[in-house]
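Removed: one protein chain of the complex. Kept in place: all other protein chains.
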Amino acid sequence: MTTVAQPTTEVNASTPRPESIRSVSVWRRRLLIGVVVAYAALLILAPLTALVSGAFAKGIGASLTALRDPAVFSAFRLTLYIAFITVAIHALFGTTLAWVLVRYRFRGRWLLNGVIDLPFAVSPVVVGYMLLLLFGRTGVLAPVLEALNMKVAFAVPGMILATLFVTLPFMAREVMPVLESFGAEQEHAAATLGASGWQTFWMVTFPALRWGFIYGVILTFARALGEFGAVLVVGGGIQGRTETLTLFIYRALDERQYVGAYSAALVLGLLSLVLVVGTELLRKREK
Amino acid sequence: MKTTFVKTVIVFIVINLLTACGGQAKTDSNTTKLILGAYTTPREAYGELIPIFAAQWKEKNGQEVTFEESYLGSGAQSRAIIEGFEADITALSLDGDVQKIADAGLITHDWHTLPHNGMVSTSIVAFAVRKGNPKNIHDWADLAQPGLEILTPDPKTSGGARWNILALYGAALRGQVKGVAANDEAAATEFLKSVLKNVTVFDKGARESITNFEAGTGDVAISYENEVLVGKQTGQDYELVIPTSTILIENPVSVVDEYVDKHGTREAAEAFVQFLFTKEAQEVFAKHGLRSLDTEVAAATQDQYPAVTDLFTIGDQFKGWEEATPKYFGDDGIYTKAIVEVQQ
Partner (left out) sequence: MTSITPPLTTQEPPRRAPWGRWGIQSAAWTYVTLLLLIPLTVIFQDGLKGGLGTLWQSISMPIAWSALRLTLWTSALMAVINAIMGTLTAYVLVRYKFPGKSLLNAIVDLPLAIPTLVTGVMLVVLYGPQSFIGAWLKDQMDWRIIFAPPGIILALLFVNFPFVVRAVQPVLQSLDLESEEAAATLGAGSATIFWRVTLPALWLPIASGALLSFARAIGEFGAIVIVAGNIPLRSQTAAVYVFGEVESANRQGASAMSIVMLSLAFAMVLLVDWLRKRGRKDTEE
């Protein structure tokens, strides 16, 4: 028996090992990789392939024609509108929230910290329902809305609120760890040099937060693009008024417009994927 | 970099706010907007009717009328309107769902004064089976055969599903189901359970149910006759089977007073509803698989719609939706209890 048995990691593949042990490890490694790849292929890749082939079932031309439907345009515009507003609000307040949670100590901090993770786990149907309880015709805030002549349920504001709810954690959760590891020393230093709180934030803290912030924005945006259940319940899917791209896909399936539905789904998926993967690549290159 | 991003976002939002992504429907002299809340099935029919009406309205009044449409399960649509979906006109699957909106105070007139008791179209409960009818389904009793896979929507959200259940139950009570004694509620309930046992999927609406069937699920779909006919028109190769005894599906339509007054669209909305009862509109309904109540149109389209041996109505058999809804679909309803007992 040889003196040293090395683990089968790339890192320590320096010492030569006996043929028999080496081949066993190689096969085990191949098996492991094979199992994982097969799982990912069957679970994730296969449905994606089905989506792509469904979208192009009648050729790329048909797919593009389906996407030129004015309903697609207006649904996509609404989706983007809601997503942009959501991102803008969370960019401001989510960063503030992260700042408060990391830099300050106060009673109830643990509760605030826990509560902001909740939207990850709340069912979209429940989100929509809560908003209806608040803003529906028989809702708690109905008299207020009546007085202000505002429509929230079955209108875009309600859908924005729903999207804000489900995307709340992303910004804070991406910025917090960066803020934590950045540490307050440089901020203290800047303050002692005479910088105001605001100046300190913009010129010292924010540049260091850049990637956490950008990642938070991208994740929020991608999640907002794909929201379905909550906007369905609170918005009603009214064609021309509260129909986002996901709700359009839902309707297109009902109308047997399969090419249109799958093509729109592909657009959404690609957009989100490009955003998420693109950001990761940029971040890696930056490093 | 960040400042330009922020600036772009702000500009984008401002542009969108200015171009207004769907504001309140206020009429000005040149355009008016009507909002229609309907059930899933007549989607194509209204798709054809709306442009015809819009053209006629423009000619008569010189005004453009645009529509916003929503198609959900009848029960779901009724609930949405009550919760605040400001539909000017509602066209639902069953009268009971319109009654719910009236009970909430949103409809203050009696829509039954419209022609044909307020019913703008009718259909019947029928079955869609695979080409060649491999499972030999010809009548209600065949649905209870073990191992059969049935599709029907969920009575919680779909009006069509409620028609289906009542058609089945009514046929059983009338002695039209082989092996089930007439006027025997216990026997009818047992039969209902044996059919429910075979249900594979509860879709949210009638349209979802039939498209699921088209995708290859199940051996038979209980559905509106018009849903099956529309499917066949789009090239689906399933077959329509009409049972010996079935219920007449009557679809109401009504203006929603609260919202038309709020939007100032009463005139246009009432004109649209009147239009739906004209011969021209009724012909369009007939083109999309619906049985017209207009005698002329019905006579003209007789060949498309075979007569049913034993056709009954919700009034005949069940004393209307006021009685039927709590009795069958309430918390202690016959269906509500049956669906639980079947699985246990």
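Letters A and B mark the chains as written, and numbering starts fresh at 1 in each.
As a working rule, a contact is a pair of C-beta atoms (placed from the backbone, for glycine too) under 8 Å apart; a residue touches a chain by one contact, two chains touch by 3 or more.
In this text, all values refer to a predicted model and were calculated from it rather than measured experimentally.
When the omitted chain is restored, the residue from A:182, A:211 or A:250 that touches it is A:250. What chain B contributes to its contact with the hidden chain is residues 73, 75-76, 79, 82, 100, 154, 156-157, 199-204, 215-218, 339-340, 342-344. Considering the complete assembly, chain A touches the hidden chain via residues 4-12, 25, 28-29, 32-33, 35-37, 39-40, 43-48, 50-51, 54, 93, 96-97, 99-101, 103-106, 112-134, 140, 161, 164-165, 168, 184, 187-192, 194-197, 200, 219, 222-223, 225-229, 233, 246, 249-250, 253, 261, 265, 268-273, 275-277, 280.
Everything below uses one rule, namely that only the chains that are shown with their structure count from here on.
Chain geometry summary: the mean Cα position of chain A and that of chain B are 37 Å apart.
Chain B contributes residues 2, 9-10, 12-13, 16, 21-22, 24, 35, 40, 43, 66, 68-72, 80, 82-86, 205, 207-208, 211, 214, 234 to its touches with chain A in the complex. By the touch rule above, chain A contacts chain B in their complex via residues 77-78, 81, 84-85, 87-88, 132, 135-139, 151, 153-156, 206, 210, 236-242, 251, 253-256.
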